[in-house]
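Dropping the structure in here first, questions after.
What you see is part of a larger complex, with each chain still in position.
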Amino acid sequence: MPDSPADPVRASLGRQTFLTLLGARAATVAPGRVVIELPARADLCQQNGFLHAGAITSIADSACGYAALTLMPDGHDVLSVEFKVNLLAPARGDLFRAEATVVRPGRTLTVCQAEVVAVTEGGPDVPVALMQATMIAIVPRG
Amino acid sequence: MPDSPADPVRASLGRQTFLTLLGARAATVAPGRVVIELPARADLCQQNGFLHAGAITSIADSACGYAALTLMPDGHDVLSVEFKVNLLAPARGDLFRAEATVVRPGRTLTVCQAEVVAVTEGGPDVPVALMQATMIAIVPRG
Amino acid sequence: MPDSPADPVRASLGRQTFLTLLGARAATVAPGRVVIELPARADLCQQNGFLHAGAITSIADSACGYAALTLMPDGHDVLSVEFKVNLLAPARGDLFRAEATVVRPGRTLTVCQAEVVAVTEGGPDVPVALMQATMIAIVPRG
C-alpha cells in the first residue's frame, strides 16, 4: 500500500533516534491527524517525578510535524518552524498520548494543534498540555 | 556556602532523570541566569540527524525554570506554565548550550528568555532556537 | 438576573474604551465561552486592506479574558498573562468573529483558546486566526 500517508511517516519516525530513546511510537497515522504514544518511564521525569515538559513537547512536536507531512506531496519533508505549549496539569500517568491535527494546511506553512493527555489505567484521560505549532514543507532538490 | 543560588538549583537538577538521560548538565548557575549544556549524541536526533526540537526544548525549558528559581525565596519550587520556541537553524554541532535569563521576576509568575546555540569546535556558535517562557513559583506547604 | 455570567462581563466590556473605538461588541457570553464580533471598517486595516493583526488580536484577547472571567468567583477581575496567535489567512470579510473557550479553568491561571473567523455575506466563514492564551485572576482587595 505505497499510497498510504502512514508509510513515509512511519519511515521518517523510524529515523528519529530521539523518539526511539524515549520509547515513543506512532499509534495512528491518518490524513491530517497523527497520534504518538509514550509509556511512562522513570528516566523521563522532572524534579517532582512528573513527565518532563521536554518529553511532552517531543511527542507533541513530532505528532504535529507528521500530521502536516500526511497532507504534503510525496517526497516532501517537514521541519518545525515554531511551537507554543501550555502545560495544563502535572503529567502523571501510565502513558502519554499526543494527538495532533492540521488546522490549516498550506503549500509552504502548515498550522497544527496537539493535545497531550495522561492515560491512567482505570481513570479518565487528563489533558496535560496543548500545543499550537507552525511546520514548513521542505521540497526535495534535484 | 548554603546561600548560593546554585545549591538548590543543582540539587533539583540532579533529580531531573530526563536531563540525566539526555546527558545535560548545568554549566552556570547565577542569580537570574542559568546555562545548561548538552553534548551531541547519535540518539538525540530527528529524521535528518539534527538535534530533535524536543531535546532543544528540554534544555531551554530547564534553564528557564532554574533561572527563575534562582530569584525565588528559599524552599520554593518552580513549574513551567508555558513556553514558545522558534527554531532558527538546523541544530548540528558538537554541543548545544541553552542560556536562560530572567526578563521579569515576579512573586507568582516569572518571564524568562532562553537562546540555544550550537557549538562546533573551531567554528562560530550558531543560534538554533529562541524560547520565551512563563514560570510559576510553587510555595511549599506547611 | 444578577447571577448571569454575562453581567460582569458586559459591564467590564463597556469600560474597554479600545473595544468601543474598534466597534467591537459581545455577541455571546456563556459560562466558559464568549464571542466578540467586529464589523469590518476602512480604518482597521494593514497595508493591503486586510484587517490588521492587532485588531484581530484585540478581539481574540478580550474574548479569551472574558471567557475566563465567566468561570471566576464574583468580584474577580482578569488580566492577560500571554497569548500566541497564528494568522491563518488574509483577514478580509464583512465582519470578524472571535470565539473563545476555556480549555482549563484554574484558581489563579486559566488557559483559553480563540478562533477568529471572517464572515462574508453569502460566503462560508473563513478561519483567519487562532489564539492560545493564559489569563490570570485578580482577586479584589480588602
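By written order: A, B and C. Residues from 1 in each chain.
Just so we're on the same page, contacts are C-beta pairs under 8 Å (C-beta built on N, C-alpha and C of every residue); 3 or more make two chains touch, one makes a residue touch a chain.
Being a predicted model, the structure only gives us computed values, none of them experimental.
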Whole-assembly copy number, given 3 chains displayed: 4
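Operating definition for what follows: only the chains that are shown with their structure count from here on.
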Intercentroid distance (Cα basis), chain B paired with chain A, Å: 22
Residues of chain B touching at least two other chains: 81-82, 84
Partner chain B, residues of chain C touching it in the complex: 81-82, 84, 108-109, 134, 136
Partner chain B, residues of chain A touching it in the complex: 12-13, 15-22, 42-48, 52-55, 57-59, 61-62, 77, 79-87, 90
Sites on chain C touched by chain A in the complex: 84, 86, 88-89, 103-104, 111, 113, 127, 130, 132, 134
